[in-house]
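Attaching a single structure in structure tokens format; questions to follow.
The complex appears here minus one protein chain, its other protein chains still in place.
Chain lettering (A, B and C) follows the sequence in which the chains are written, and residue indices restart at 1 in each chain.
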Amino acid sequence: MKPVLRLGLIGSGFMGRAHAFGFATAARVFDLPFRVEFACLADATAEVAAAAAARLGFARSTADWRAMAADPAIDLIDITAPNALHRDMALAALAAGKPVYCEKPLAPTAVEAAGMAAAAAAAGVATQVGFNYLANPLIALARQMIAGGELGEIASYRGIHAEDYMADPAAPWSFRLDPVGGGVLVDLGSHALATAEFLIGPIARVMADCVTRFAHRPGPDGAARAVAVDDVTRAFLRFANGASGSLEASWIATGRTMQHDFEVYGSRGALVFTQERFNELRYFDTRDRRGRHGFRTITAGPEHPPYGDFCPAPGHQLGFNDLKAIEIAGFLDALAGRAPEPFGFAAGARVQALVEAVQGSAAEGGWRDV
Amino acid sequence: MKPVLRLGLIGSGFMGRAHAFGFATAARVFDLPFRVEFACLADATAEVAAAAAARLGFARSTADWRAMAADPAIDLIDITAPNALHRDMALAALAAGKPVYCEKPLAPTAVEAAGMAAAAAAAGVATQVGFNYLANPLIALARQMIAGGELGEIASYRGIHAEDYMADPAAPWSFRLDPVGGGVLVDLGSHALATAEFLIGPIARVMADCVTRFAHRPGPDGAARAVAVDDVTRAFLRFANGASGSLEASWIATGRTMQHDFEVYGSRGALVFTQERFNELRYFDTRDRRGRHGFRTITAGPEHPPYGDFCPAPGHQLGFNDLKAIEIAGFLDALAGRAPEPFGFAAGARVQALVEAVQGSAAEGGWRDV
Amino acid sequence: MKPVLRLGLIGSGFMGRAHAFGFATAARVFDLPFRVEFACLADATAEVAAAAAARLGFARSTADWRAMAADPAIDLIDITAPNALHRDMALAALAAGKPVYCEKPLAPTAVEAAGMAAAAAAAGVATQVGFNYLANPLIALARQMIAGGELGEIASYRGIHAEDYMADPAAPWSFRLDPVGGGVLVDLGSHALATAEFLIGPIARVMADCVTRFAHRPGPDGAARAVAVDDVTRAFLRFANGASGSLEASWIATGRTMQHDFEVYGSRGALVFTQERFNELRYFDTRDRRGRHGFRTITAGPEHPPYGDFCPAPGHQLGFNDLKAIEIAGFLDALAGRAPEPFGFAAGARVQALVEAVQGSAAEGGWRDV
Partner (left out) sequence: MKPVLRLGLIGSGFMGRAHAFGFATAARVFDLPFRVEFACLADATAEVAAAAAARLGFARSTADWRAMAADPAIDLIDITAPNALHRDMALAALAAGKPVYCEKPLAPTAVEAAGMAAAAAAAGVATQVGFNYLANPLIALARQMIAGGELGEIASYRGIHAEDYMADPAAPWSFRLDPVGGGVLVDLGSHALATAEFLIGPIARVMADCVTRFAHRPGPDGAARAVAVDDVTRAFLRFANGASGSLEASWIATGRTMQHDFEVYGSRGALVFTQERFNELRYFDTRDRRGRHGFRTITAGPEHPPYGDFCPAPGHQLGFNDLKAIEIAGFLDALAGRAPEPFGFAAGARVQALVEAVQGSAAEGGWRDV
């Protein structure tokens, strides 16, 4: 009989719903080390929480997340509340000795995020930050190929995360454009940074350019309102392993809805990926016979765990929501001690340190170590 | 409070599991008209059934599917048992006045399948056959564009379903190669036929060629064993609307894992699709400005219902398992009377009639009406 | 010092110009076995011929192609005149013992074409028919891979040539729609047939469907005029080597300008090609390591002769006109006896026999041997 894991979920918006779905899917698809019980759901008011608990299948609900974090009848705290609250919630759960699953970003500043990582280490519990692109079996394959030397010595890297949701200059001013909202580097660039280190290893130095393309946007009263954050950020990268690279984050890339791309070039091979077709990975192998060589398109299949848990036949394709289930399963394996943390608070804090290094470099106009 | 729908699932193999997942996902993603209760699971033995019920979350289990079909405490019978049993199970459920959800194919012959459709009509209940590719929001878009005249008068059609699981001539003989197994036309061609009529409307005539490429395969004792079914089937099509077309089913298409493709050419536009990238639909519009025209790649997004129920942002991509949830939600809407049957027994029987017309044409070497 | 080859060109329209360019390009790109002299140009009138000779760089001109065909000061006759004249011109040249280069089709009927092939054999001279897609270095690679066993035993084939120049039902009636024009099978299907045999070897049997989708087109006076030829033709194929296949020719494929495609599936590999990107050939090798396998995109480069004669670096791409130069160079090599005929009159007559077999099969509604 599997041990029970009593889940306390904070938040029931889009992300809260996605997490609830993810836990349910993970339970059906994988042989998880725990039987996860949807124990309690916390939200801003008792009414909202009760309705969401009924809808999502939680046994209880509360308007008091602090009480839930301290409650000995809860084993795991899952945070999908607004970003500004992540830190206090996570620290409260860690103080109670509970493992924590938290959406990105951990905290407004890298120092605070580092503090959270330190608290997690002190508590000795597993943690997880939601960087779901990394849960893709083909990203895992790419990482394994790079780490295993299949590409030889890594020479260069190109990473992008570009979308178009702010591409229209007439799009109304929103919270995203406030310094607290963070800008595109925080919103999308953090994903590109996470992917870069996940694949290639530590970044040693950065030099960056943060650009506000549209300095004003129409406010609610129609009057122009100043934009305080970046529309596009670009960075040069130096990895600890000697490779160099670049990175771009943009939310004004007209027509792009999911250009989370990378290209890795090594002395023996290359990989090219786009999240626009995330069930495919293009691979060039320098050892292929001359005249028959070229980039091949690897399609996700049972050879790429845990694809086979979703479908026994190749080529059927995973969906975005499946990636969340994989992320959750990986975290639960870590909780059970049968695998390392997929992307814990230390990794999340590291991304925020990288974000600040990029911002600092852009502000100063020069290279910065990280 | 939503009415309860008590589900009786027959079978707990790969497809049984997929159906249970599909119901669970549908319940989380959609605002279904029912609260589906996992009431009872039937399988070959009491032990197998009990274990599966526990694993998949069913309240009860049984080795007696006939009793379950007749049980007034069950509202819906879902059949994922081996093909040979589909007919008896469905007829038993219909005799008890229960709606039925049945994996394809309905029955070994078109006559029997037609009898099942007649029984469903007589019972006055909704039914559903599992042709899950049709649940894709972009296939729905294609159908709507064609029906709405966006492509003008339809001129020609090309449909394919090709995979490679029998491509190796040294692959051992298996049940698939027995006449009862049916061959590639039954296995994959049925999907291509269903898609063709779903998009273009009724097929009026066919002329076909059924080919056994590898006449023998190694049997379990190593000795060559004769193959009785088709490895590739091709057909010419005439649609009632005047369009002509072709169709190919192959399980010896080396390297292909999911080439369920179609191309539709009309007087005002064209559509090109492959299941290999089923979140994309290519569209040519003759009204585009000269010099700026070309096939455009439509990417699935919230404009294509029910994509938005899975994800509020475009470009994130649905997975294969999501299609099953859409199929189930559509069927439940039909059960509740709020939408027509997506693909009921009459449609399933029609596919089998088409399959037999294709086989008959190939046997006689000439055209055949359907 | 290279021997001189004195060229007599008949016709100076688009194709005449293309041939003149092709000879000139071939002379610059390749180390040809001859120094080709633009000796004489024949056209319908002395004026037209003189103007074209001046424009294209021919030394002399004439309105009497018969005299030119017989002229001992001419070594090679190149025919780009209207189709109806091909046969008489070629026979006259062959009667004079001259090698002939002739645009397709050789003659209105297969019997006449066979007669031309016999005349060429009797004359003992090299001949060439213009099927320029076959001059592509990557088509040569595909042929060589198939012949060399790299794909194993060939299991199935799919060939298409589809364009859209008659896709608009309101497009005015033209000579193409007359029986003499020939229809889409003659116009485009002949290319698809030539490619099929070039790659796979002899076709043994065919069964076909010839469709006139738009039975009337507006004539010059606006009144509907009956269309006597096919808009789409489809065929099933059986090759002598045991493989089966299909073929489609269409000129109503809206949005397609150059869909000359093929897919070849063998027991050890597969090839996928489209003329839309004719510098690329997709190749699947079953021996690739599991989990790293997939279709690879071979890009034309110096490893694929004679690409290197055009450009020493890979990836730069050949253009359509370059294919004509390759065709010409291959023919001149055959003339010099240093290579076999690339696609002589026998091959051209064979294509016309295939065309007639396809037409006959469609008329009778059954299989036909070829």
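By our rule, contacts are C-beta pairs under 8 Å (C-beta built on N, C-alpha and C of every residue); 3 or more make two chains touch, one makes a residue touch a chain.
Everything quoted here is computed from the prediction, not taken from an experiment.
Engineer: Considering the entire complex, write down the shown chains that touch the omitted one.
Structural biologist: So, spelled out: the chain left out of view touches A, B, C.
Engineer: Looking at A:G13, A:G242, A:P312 or A:P340, which residue reaches the missing chain?
Structural biologist: A:G242
Engineer: Any idea which of A:G8, A:G266, A:G319 or A:P342 touches the chain not displayed?
Structural biologist: A:G266
Engineer: Extract the touching residues of chain C with respect to the undisplayed chain.
Structural biologist: Per the touch rule, chain C residues meeting the hidden chain are 14, 17, 20-21, 24-25, 28-29, 56, 163, 165, 256-258, 276-278, 299, 301, 310-322.
Engineer: Name every residue on chain A in touch with the hidden partner chain.
Structural biologist: 151, 153, 155-156, 158, 164, 167-169, 207, 209, 211, 213-214, 231-232, 234, 236, 242-244, 246, 248, 250, 252-256, 263, 265-270, 284, 286, 294-295, 365-367
Engineer: Which residues does chain B use to touch the chain missing from this display?
Structural biologist: 141, 283, 285, 288, 290-299, 301, 303-304
One rule holds in what follows: only the chains that are shown with their structure count from here on.
Engineer: In steps of 5 degrees, what rotation angle do you get fitting chain B onto chain C on the CA atoms?
Structural biologist: The two chains, chain B and chain C, differ by a rotation of 180 degrees.
Engineer: Just the number, please: Cα centre separation of chain A and chain C in whole Å.
Structural biologist: One centre to the other, that is 54 Å.
Engineer: Using CA atom averages as chain centres, what separation in Å is found between chain B and chain C?
Structural biologist: Between these chains, centre-to-centre, one finds 42 Å.
Engineer: Between chain A and chain B, what's the gap in Å when you average each chain's C-alpha atoms?
Structural biologist: Inter-chain centre distance comes to 35 Å.
Engineer: Residues touching two or more other chains, restricted to chain B: which are they?
Structural biologist: 256
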